[in-house]
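This report concerns only the one structure given below.
All protein chains but one are shown at their positions in the complex.
Let's look at chain A:
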Amino acid sequence: MQRRKLADKTATVVLTMFAAIIVIILTALLGYVLSLGIQQVNWDFLTSKSSSFRAGGGIQDQLFNSFYILLWTMIFTIPLGLAGGIYMAEYAKDNRITAFIRICIETLASLPSIVLGMFGLLIFVNATGMGYSILAGALTLTIFNLPIMIRTCENALRAVPLELKEGGLALGYTHWRTITTVLLPSAFPSILTGIILSCGLVFGEAAALLYSAGMTTPKLDFGNLNPFASDSPLNIMRPAETLSVHIWKVNSEGIIPDLRDVADGGAAVLVTVILIFNISARVFGSWLHKKLTAK
């Protein structure tokens, strides 16, 4: 009798410790990155160009590139993922093709991102001849992000109560009109949360971009908004080093003298942006849910 009580107590203590370890790891990681970074990050750091060998460089171009690649990735992924999710939730019949698509989604989701980067290099960079470019990077990241997006949208649509769908159909709507006017609006808060969370993943991804968007950035003129000019930041056919890639590159090349400062500052900015995505996904999702359901 005593022994099993003791075992129960011991197990509770050990398991609580395990959970505590995870919380400590996160607090330590965030504390470390943010406290070191806060000494480096200032307006000048965020708005000056990086230097490839001198000290005192900033991360302006890298930060812009990260957001710009994210934008293009989302332009490709959101419609595709939404349509794929609608297919899986509403149109897919219970047959072999559907089972095969599910396998495809699972395989894509678990492919190492460096392998996806190699595919991007092989097809987008080399075979189509577009070279290291924002477009090649965004297309590679689209394959990386697509399975996550399809799953998010499918789950969000499946969570909509069946009565709503029947209500739409009973009004004489076609299937497609029911989806666009009834199902999608009520699934919108969860879809949006999923989109913002996956923005965080795309923003931080580096391995898939090394050999698709490249590891360099040409000289950019932020006054030139002509998307076809080679020094325009908006040009999608130019190579672009993102913030994550930059942090990796300065560490592995080790050329610039203030490597620690740039890496500390860059990591802090990266983590802050990811945290903003994470928190806003929660806050915005629940706010929208409240607003739409009038609770």
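What we mean here is this: a residue touches a chain if its C-beta (ideal position, glycine included) is under 8 Å from a C-beta of that chain, and two chains touch if they have at least 3 such contacts; residues count from 1.
The criterion applied here is as follows: contacts and distances are computed from a predicted model.
Chosen from "Phosphate transport system permease protein", "Response regulator", "Iron ABC transporter ATP-binding protein" or "Molybdopterin synthase sulfur carrier subunit", the protein name that UniProt gives for the omitted chain reads "Phosphate transport system permease protein". Of the listed residues A:Ile75, A:Ile114, A:Leu225 or A:Ile255, the one in contact with the hidden chain in the full complex is A:Ile114.
Among A:Leu46, A:Leu71 or A:Ile103, the one in contact with the hidden chain is A:Ile103. Those residues of chain A that touch the chain absent from the view are 4-5, 7-8, 10-12, 14-16, 18-19, 21-23, 25-26, 29-30, 32-33, 79-84, 86-88, 90-92, 100-101, 103-108, 110-116, 118-119, 121-123, 126, 143, 146-147, 150, 162-163, 165-166, 169-170, 174-177, 179-180, 197, 200-201, 203-207, 210-211, 215, 244-245, 247-248, 251-252, 260, 263, 267, 270-271, 274-275, 277-278, 282.
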